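The complex appears here without one of its protein chains, the remainder shown in place.
And now, chain A:
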Amino acid sequence: MSRRPNISTSMLAAVAAAAWLSIVELPDLWRSPVWGMGLLVGMSFIYAGVVAWRGHPHNRVGPLMVALGVAWIPQQFKFALGEQHGALDLLDLGVGLWAGVACHLFLAFPTGRLDGLPARIVVGIAYAESLCIPGASVFAELWPEEPWHTIVTFVDRTSWGLIIAEGVAVIGLAAVRWLEGTAAQRRAVTPVVAASMVATMAFMADRVLNVCDIVALGFPADSLFGAFVGVPIAYLGSMMRGRIDRGRVADLVVRLRGRRQRDGLESALAATLKDPTLKVAYWMADQGRYVDADGNPVTLPPPQGSGRVMTRVDQGEARLAVLLHDAALLEQPLLVDAACAAAALALENERLTADLRARVRQLAASRARMLQWGEAERRRIERDLHDGVQQRLLSVAMTLGLAEATTDPARAGALVGEAKYAVLGALDDLRAVSHGIHPPVLTERGLPGAVKELAAVAPVPVECVIEMAGPLPQAVESAAYYIVNEGLANVTKHAGASRAWVRLARGTGRFVVEIGDDGRGGADPDLGSGLEGLNHRAEANGGRLTLVSPPGRGTVIMVELPCE
């Protein structure tokens, strides 16, 4: 924590000292505002370059800015010495190099790399021009004789055209690159790119006016330098904005403390990350899915192509939530991280609340279903008794009455026989009714025996693996029985299996029912009402259903029921 500010501070001090030294020790060089502007250009590029280099050691933008600051030196000396120095100075050879470096910097920003051949060619030409054009003047003075003089004069005369072409190319490439970026990328680079374009245009204007010798319209050199100072200032400004963004995270913490409404966390995060579309989905480990703050299931966007991105928020090893946000936020991973870290506690809190809401919702739904089901069941039993048993017994009474009244013994015997069959029919009806209320086999033999009976009557061979000792709570036993019953019915109806198995196992706090087959697989819980019924039964008992059904490779249904 303590290293970085110290080094930054010392660097700042060094630059300040250099400025002070320049002003105090070289007062005689202080000739014009242009000189001061030039000093400012060099210093600000060095300063911003060092800041950038330290901030992003692997990005060439920093070194390039420093290089520009260094390349500025001959230019600055030329201004400082001005007309004092003689006709020839080797310093003139490097006096234009800064322009090449500037081109390189503008096109390499913000990644530090030159992407694509056009950019490389333009930068290569810029370096060549920046060395050759001032060099031409030097050569012209070294070798005044022909043919050098003509050539050099020609280069000197035509250089403005080259510079214009080069400047247009730089602006064009930078603009294309800007347009290709995402919204967030643009937001980040716009100040620097705009300043670069202004500086390039100012340089082009300066060259044109200079070469054309239109003194009347003379482009003041301090304006040109002012335009160039804009680039490092824009860079530093963007960095400041990044810090301000992160400062919003501090506001987030304050905002979370005063949070009242249900969606408060989501809107606080949306405001902090400046993405109004941001959504938070909480992880429900025991359901294996994400839900929103109200406990409703959330569908996650596909990993590619939707423009929406998921960022997972974990607490230690445990999954906490995901933020569903605009892809643009990926440009600010540090900000997202900081916001998530600040909101982690609130997220965990909200997750538990969402979990609770989801459970309440599920319970309410399954309670409503159970009530409905119970009601329908009672009606069915009443109807069965009324239409079946009662009618049959009535007919028995009638038939026996007839037998009693008749005087013909043969007819009486026949009537008694008829009554006997009616009674047997009533017994059958009663058996069906009581089987519907509670499977008698469950009463007689418990779950293992009942499952064995289901296996024994199933049309496919069913292997039973029963890993349980001691009796189960009756509710769990009934639920497990019906799950196996419906599961095996599904196997018979849909799987086309040659064999199946049922596994019952008791674990800590849970009871596992597994029904598997070697059939055609590909079962879809959304299509089959059998699976839906199973799922509802599992949920009604506080359990969870897992379905594994790859096409052609059988189906395994596993239901975990809570069981103390």
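Here is the rule we use: a contact is a pair of C-beta atoms (placed from the backbone, for glycine too) under 8 Å apart; a residue touches a chain by one contact, two chains touch by 3 or more; residues count from 1.
We adopt the following convention: contacts and distances are computed from a predicted model.
Novice: Of the candidate names "DNA helicase", "DNA-binding response regulator", "Glutamyl-tRNA(Gln) amidotransferase subunit A" or "Ferredoxin--NADP reductase", which one corresponds to the UniProt protein name of the undepicted chain?
Specialist: Options "DNA helicase", "DNA-binding response regulator", "Glutamyl-tRNA(Gln) amidotransferase subunit A" or "Ferredoxin--NADP reductase" considered; the missing chain's recorded name is "DNA-binding response regulator".
Novice: Could you tell which one of A:V70, A:V168, A:V441 or A:A505 touches the chain left off the display?
Specialist: Going through A:V70, A:V168, A:V441 or A:A505 one by one, A:V441 is the residue touching the chain not shown.
Novice: Kindly state which of the options A:A175, A:L424 or A:I437 is in contact with the chain not pictured.
Specialist: Touching the chain that is not displayed is residue A:L424.
Novice: What does the interface between chain A and the hidden chain look like in terms of residue numbers?
Specialist: Touch set of chain A with respect to the missing chain: 420, 423-424, 427-428, 431, 435, 440-441, 443-446, 449, 452-453, 455-459, 461.
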